[in-house]
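The full complex has more chains than appear here; those shown keep their coordinates.
Chain lettering (A, B and C) follows the sequence in which the chains are written, and residue indices restart at 1 in each chain.
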Amino acid sequence: MVVRFALPKGSLWKGTQRLLEEAGYEVKGAERSYRPSISDPEIQLKILRPQEIPMLVEKGSYDLGITGLDWIKETGADVEVLLNLGYGKVRLVLAVPTWMSDVSSVGDLIESFHRDGRTLRISTEYVNTASRYIMSSPAYRKLYGSSEPLVITPWWRRGENDRVVLFLSFGATEAKPPEDADAIVDVVETGETLRRNNLREVETVLESTAVLIANRRSLRNESKREKILDVLAMLMGVVEARGRLHIFVNVREENLQELLRILPALKGPTVSKLSREGWYAVNTVVEKEDFIKLLPELRRLAQGLVVHVPRQIMPLEEVSKRVRVDESS
Amino acid sequence: MVVRFALPKGSLWKGTQRLLEEAGYEVKGAERSYRPSISDPEIQLKILRPQEIPMLVEKGSYDLGITGLDWIKETGADVEVLLNLGYGKVRLVLAVPTWMSDVSSVGDLIESFHRDGRTLRISTEYVNTASRYIMSSPAYRKLYGSSEPLVITPWWRRGENDRVVLFLSFGATEAKPPEDADAIVDVVETGETLRRNNLREVETVLESTAVLIANRRSLRNESKREKILDVLAMLMGVVEARGRLHIFVNVREENLQELLRILPALKGPTVSKLSREGWYAVNTVVEKEDFIKLLPELRRLAQGLVVHVPRQIMPLEEVSKRVRVDESS
Amino acid sequence: MVVRFALPKGSLWKGTQRLLEEAGYEVKGAERSYRPSISDPEIQLKILRPQEIPMLVEKGSYDLGITGLDWIKETGADVEVLLNLGYGKVRLVLAVPTWMSDVSSVGDLIESFHRDGRTLRISTEYVNTASRYIMSSPAYRKLYGSSEPLVITPWWRRGENDRVVLFLSFGATEAKPPEDADAIVDVVETGETLRRNNLREVETVLESTAVLIANRRSLRNESKREKILDVLAMLMGVVEARGRLHIFVNVREENLQELLRILPALKGPTVSKLSREGWYAVNTVVEKEDFIKLLPELRRLAQGLVVHVPRQIMPLEEVSKRVRVDESS
């Protein structure tokens, strides 16, 4: 049974490559071929643009895919989202030139252009999302009712309200205003690109990260599902491990109980004797964020602390639960 | 009076940059900004994707633009084409996997899939051009009449005939078959990319080069037109110079007339005396291609040949003629 | 006592560098010098072409070397092979242009050219191996007996049978046909290079990987051998670790025995108590390949699984055994 797995090129590629590597998969040839090889013979890879992946997974060209949540929403693809992968965090925002200082919502923007009798031009790579977002604004509904904004692309036009016009952008959307657009709906990571182009965020339209998605029919196929859950377990192990450390610490017998009290509960730390009388070794997994907070107490109670970075931490019951959910769907 | 000029990023950029430089314009900052500066203060530049330029010039965002003929056709934009710039030569072709050895036309392809009861999937960045091309095939019309093929993109679907389906591609179209498409309609330069992907050209859909285009209204504006014609003269000078050489040759008096007979006519070469008695210097402009053909005769008649590469050769009347044509339009 | 160690440049370099690093050696200056330094003062490095290393180790210029098995075979060097290093996997194959569809063995190839009265030209970097390979073909022996094919290099010619001619290639062998050769004998990794050059594998001539080799006399020298075995232990530790994981798993007392039954035998896993009553921690080393197969059982029996990637796993007895074998040689 072979699982076909679509991976995203572009800004999500680097994070995806690292995720697979850390999960123990070896991916080869991705820099020169769209069909890199992978060390697991039951997986077949293909690299595609993230825009294309939701549709192709829905249609069954692939059983599994990694893409951005933004493109799942934009394309409206009917796929199962299995796991939030944590990287590729972006927000889709409405932004306007900095000199429009009085615009603080999409409603302000629409009303201001309406008042001046000017056509509001918005450039975006996400015309569906942007159109829905605009139409759901009370200001828009009050002024224009349920008529869709005019959407203009090189190949087609849609909608009837030419007082608000969406232009499909092919990238570098941030460089469109002021000549080619009055506002944009675009993804931002740090906001630096907006600033460099003298733009200012007005509202967040959507938040997105990279996600693992699956074709629904594939999940209903018994043997495919098993393989998909293997992949899910491996990737989930990496995602869980990212925020944690595996620490080994030496402690005197009289401090042992106090140390165990302050260490995170979970299933409880492992305790072994040191060869030296009256000393114990304790090892446990802690959150990176807790670790720094525990440091003062550790200094008081313990001696000799060794910190490891684990490859994967798998919450095994959690994987099983997702399995059952999927079976019922 | 400032002329707004849209330049294409991507595969046409390098040729465009070189053209402007050779015309004597200094363009700065193009690697870090979409609004590079240019040494002529009456020109304002913007770098855009070639897909976007035809529409934006038609709509008047720009007075002038450089883009590919393919995108003018695909977008159906209503603009004036002023000059074929010579570079960016590509053909848009229909290509199929090499193992489809019996397919030698678009008709064969359509019929073969129809016969087998299989859906024909075609991936392309040019869905309009491809759709028109397919619908104009007699085989298609016979089998499916005037119903448009189904066009599928991340954002919309069009057409009703789902026996022939066009998928909008986002690049790397050549890597789509066989999983994601049965055939492609894509640009080829040398054909090498097709070969590397085990694809074979079946038919040429369209031929394209970079062209200089203008907004029709801008050409009717007196002062804009004058500036546009300055730019046209400068660029045309470079295009004309590309195929030519300026040669300086020494010749004995007895060979002078014969030499002048074989040199290209035009307005006639310049003749000066050498300081040495009985010798003449002749300088003239020749086509690169003629030059190599003239070489045997030059060897017989002349001595000492100096070859220069001019920056520009301006056929001044020609520019004026285009002016008149444009005024009447 | 200093051990002289020859390392291969070219395609084996990257794998070699990584191996040494993972074994804990720091190698510095390899990008600018053929004599990089190494953190162990008893080792002296030299970087050479893999072709040259077998001979130089045989001759005693070096005590140890890393090279490809292919060059040991090609050169016929008399050296001790201590360890298969796992990386640098290539096959030496006979390949022909794809249009020679009826050639499915070296015999077919030889007979087909013989039948047509044409000289068969083969380009290769491995003329000895290729010559032996051709001469051992029944078809060749039947047609030409024991006469060696003509071998042509820039410096010398060998053999008398000019109906089959071997040309020594200096790289890019895959680009030789059709003008410069009718077939090639060349190394392939993924086969992609062949495909891109429209070539097709016919037969495998040889399989090769990177290997650690030693000079036979150095192994008989008591103190050199001890140092060589230290190096062997360090490198073997990395090679063994590559396919394995060190896992830490929490398990309830009632599942402990069943879990221990399914975990790989070896010397048995380590078992410690958790601080929480009724729970145990088990840690053990497993094969990467087994791990994925164990996952379903682990999910059933255990909770909380931490996966580590060890730097080295040394099967200490194994190293000693190789020592004894070497002493007897």
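Observations, loosely collected:
In this text, a contact is a pair of C-beta atoms (placed from the backbone, for glycine too) under 8 Å apart; a residue touches a chain by one contact, two chains touch by 3 or more.
These numbers were taken from a predicted model, which means no experiment stands behind them.
In this structure file the full complex is assembled from 6 copies of one chain, 3 of which are shown.
Here, only the chains that are shown with their structure count from here on.
Chain A has its Cα centroid nearest to the centroid of all protein Cα atoms in the structure.
Separating the CA-averaged centres of chain A and chain B is a span of 41 Å.
Residues of chain C in contact with at least two other chains: none. Residues 24, 28-29, 32-33, 37, 40, 226, 230, 233-234, 237, 241, 246, 260, 266-272, 282-283, 285, 308, 310-317, 319-320 of chain A are the ones touching chain C in the complex. Across the interface of their complex, chain B is touched by residues 4, 34-35, 46, 48-49, 51-52, 54-56, 61, 71, 74-75, 127-128, 152-156, 158, 168-172, 175, 179-180 of chain A. The residues of chain C lying in touch with chain A in their complex are 190, 192, 245, 248, 250, 272-276, 279, 281, 288, 292, 295-296, 298-299, 302-309.
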